[in-house]
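Below: one structure in structure tokens.
With one protein chain held back, the other chains of the complex are shown just where they sit.
Should a chain be cited, it is by its letter among A, B and C, assigned in written order, with residues numbered from 1 in that chain.
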Amino acid sequence: MKYSYFPGCSLEKNAASYDVSTRAVASRLGMQFTEIEDWNCCGATEYVSLNLTAAYSLIARNLAQATKNTGLDQVVAPCSACYLNLRKADKVLGQDARLADRVGKALAAGGLSYKPGSLHVRHLLDVLYQDIGLEALTAAVTKPLTGLRVAPYYGCMIVRPSFHNGGEDPEYPISLDKILKALGAEVVDYPMKAHCCGGHMTQISEDTGFEMIRRLIKGADDYQTDVIATICPMCQLNLDGFQGAMNRHFSTNYHIPVLYFTQLIGLAMGMAPKDMGIGDEIVSAAKALTKIGTAVEPEPAGPARRKKDDKSLPMPSRGGGVA
Amino acid sequence: MHRKSASNPFLEEVVATAPGGDALRTCLQCGTCGGSCPSGPDMDHTPRMLFAMINGGMREQVLRSNTPWYCVSCYYCTVRCPKEIPITEIMYALKRLAVRDGVYDDTTAPDFSKTFIHWVEEYGRSFELGLMGVHMIRHNPFGAFKIMDMGVGMVTKGRMGFAPTRIKALDGLKRILAKAKELEAQA
Amino acid sequence: MSDERFEPKIIAFLCNWCSYRAADLAGTARMKYQPNIRSIRVMCSGRVDPSFVLKAFSLGADGVMIAGCHPGECHYLEQNYKAMRRYEMLRHTLLAMGMEDHRLRLQWASAAEGNVLSAAINEMIEQVRALGPLNWPGLWSENGGHQAAIERLPHEHAEALEVTA
Partner (left out) sequence: MSEKVGVYICHCGSNIAGTVDVVELAKFAGELPGVTVSREYKFMCSSLGQELVAEDIQKQGLTRVVVGACSPHLHEKTFRRACATAGLNPYLMQMASLREQVSWVTEDKALALDKAKAMISGAVRRVQLQEELEPTPVPVNPNTLVVGGGVAGIQAALELADAGYPVFMVEREPSIGGHMAQFDKTFPTLDCSACILTPKMSDVGTHDKITLLSYAEVEEVTGFVGNFHVRIRKRARGVDEKDCTGCGICIEKCPRKVVDEVFEAGMGYRKAIYRPFPQAVPKFPVIDRANCTFYERGTCKACEKFCPTNAIKFDQEDSFLDLDIGNIILATGWDLFDARRLSQFGYGRLANVFTNLEFERLCNAAGPTDGKIVLRDGVTEPKSIALVHCVGSRDKTTNPQCSAVCCMAALKFGHLVMEKTQAEVTSFYIDIRAPHKNYEEFYDRLQDEGMHFVRGRVAEVTDAARRPEEEGKLIVQVEDTLVGKQRRLPFDMVVLMSGLQPRADAKEVGLRFGISCSMDGWFTERHPKLDPVATMTDGIFIAGVCQGPKDIPDSVAQGAAAASRIQGMIARGTVMIEPVVATIHEEHCSGCRICNNLCPFNAIEFLAEKGVSYINAALCKGCGTCVAACPAQAISGAHFNNQQINAEIEGLLYDAVRGNGGAPKPVAVPA
């Protein structure tokens, strides 16, 4: 499977471990990534706050660049913000003729052009979940994460607004849960899995930013989480980088390492921790990772039989969707 | 099919500025947005209240509100809104109007956006260290101590560059953005 | 609307049970659509005799729409399938005779689909407006003359017979 690859600024430096682990895992799973030539920043959520046309032109330049990878109409972005920006631009330019016209003229000024709809922008999680699939992933696992309690953390921008290709529930996504299960991890039914890390809030208002981080870390801690698995560099930066500052702000003492899901996939495939960029995290995952391999007693198969004196009312059937 | 409001040009301005903003006309003031917002408690008006104010034509108060600047783009309001109002987009639109007309009290957030974009426009890529450095010094010099360990960690672990990467076709990008701004100004 | 713009005249055959009621619904719901459509009520799309369509074109209609119930929802069980077959035959014949595509349209619309019908009407009007007035004799010669057309007919009909439901 061949894809155009859009790393995004974060993966150059701050989230380099996400980049290396992504590339390693991808090649192991037989995916070919061709990096988009001379790509630029997607503008995050900042540019669109200042100038609509400029913001969309900035993004559209990347789409235009991507079309230079002839034959590749699938674009993969590991960063949720980049993914949403690219995906949204492609959609909005297809709908808003007036904006599309302005953006088209702007691109022309740089000798570029892009026809909305000609590319299919997807997030790495979605590609691994749908194109590779759980079977292939399970098959690739050599060193299952048995005993490691992992909280899947999706954040906002791949499940909302509902552009997600997998048609995931914007409130209660499950693809990452399933992937982590496939890796043999003990998946925490994490109620905060799709809540917000606060984005740039730490820079705008510490009270707000740190509170939003606290909710997520506490939520994970309440469920005895060993590791939080993220799919976005911004989320990782907030939960990992600011965890210490948050602890000081609320005089708490949480210590929950935050890894990229690709790092965990790599480990489960038997790749060396350092090749996965393990150790780059500020809150060290070393201690948690020692758990991998330690066996735990298997969960009882099927629901327990109903006792005579049991008065409890049956739970509603979970229906489709939820795992 | 809706009639443009003659009595409330501000409503029309907002609707025109936000892609899909027309849905704003159907707001039923249920508060799903205000209830969903993770930074809601720190906003001086909930989004719902802001929409009521837009409906009341209170341009100045709305643009000066910190509400849009506290939006973290989590899109919870957008997916939950029973009237399918693209609330996040409307927040972006309000920010653009406030910046364009220089009407905002809370200077931290707009400044952050500007600083961020400064690097992007000059190099084509963003630059955490520069961004956080400049921003911290401007707005929260003491805050730097709070996150010292992080900063150090980030640097020692090589997670933070000391100079942003410059893209090859930078002048091309600059031409694109210049043209874009020119067109935006006319729009 | 500017006076300069070409205002096509389109005849629509609406079946009594689905598409005419869709038009009623579009009205009750005040869904605006362009007024270039002029409708004729028939009991079923199966009633539409190809000669009606030819008559309309010959009298200066720029387009003709045949609207009926969705396949499988016909008030008369299956008569809209017959309409569909006639439409395919007729369409291919007209194409063969040099008429542009989009001037003849088959549209399914259930009684609940006022929105679908009005959208389809607007779309067709735009398409036909883009084509301009029907100039059949002109097209006849432009598009390769009748000899070529007649030679095309057999396989066009063969195609037409492979109806997709």
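One rule holds for everything that comes next: a contact is a pair of C-beta atoms (placed from the backbone, for glycine too) under 8 Å apart; a residue touches a chain by one contact, two chains touch by 3 or more.
Computed from a prediction, not measured in an experiment: that's the story for all the values here.
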Seminar exercise, completed: Displayed chains that the missing one touches are A, B, C
Exercise. Which of these, B:19, B:40, B:86 or B:130, touches the one chain of the complex that we don't see?
Worked result: B:40
Exercise. If the missing chain were put back, which residues of chain C would it touch?
Worked result: 1, 7, 9, 11, 17-18, 20-21, 23-28, 30-44, 46-52, 55-62, 73, 75-79, 82-83, 86, 110-115, 118, 133-138
Problem set entry | For chain A, residues in touch with the removed chain | 169, 171-172, 191-192, 215, 218-219, 222, 306, 310-319, 321-322
Problem set entry | Touching residues on chain B - with respect to the absent chain | 28-37, 40-41, 45-46, 48-49, 76, 79-80, 82-84
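Criterion: only the chains that are shown with their structure count from here on.
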For this session: Work out the mean Cα position per chain and let me know which chain is farthest from chain A.
Result: C
Exercise. Cα centroid separation between chain A and chain C, in whole Å?
Worked result: 49
For this session: Going through chain A residue by residue, note those that touch at least 2 other chains and give them in order.
Result: none
Problem set entry | chain B contact footprint on chain A (complex, rising order) | 9-10, 12-16, 38-41, 43-54, 56-58, 61, 92, 95-96, 98-99, 102-103, 105-112, 156-157, 160-162, 170-171, 195-196, 198-201, 203-208, 212, 215, 241-242, 244-245, 248-249, 279-280, 282
Exercise. Okay, in this complex, where on chain B does chain A touch?
Worked result: 17, 19, 38-39, 42, 68-70, 72-76, 78-79, 86, 88, 92-93, 95-96, 99, 108-110, 112-114, 116-117, 120, 124-128, 132, 135, 140, 143, 146-147, 149-150, 153-154, 157-161, 165, 167-169, 172-173, 175-181, 183-184, 187
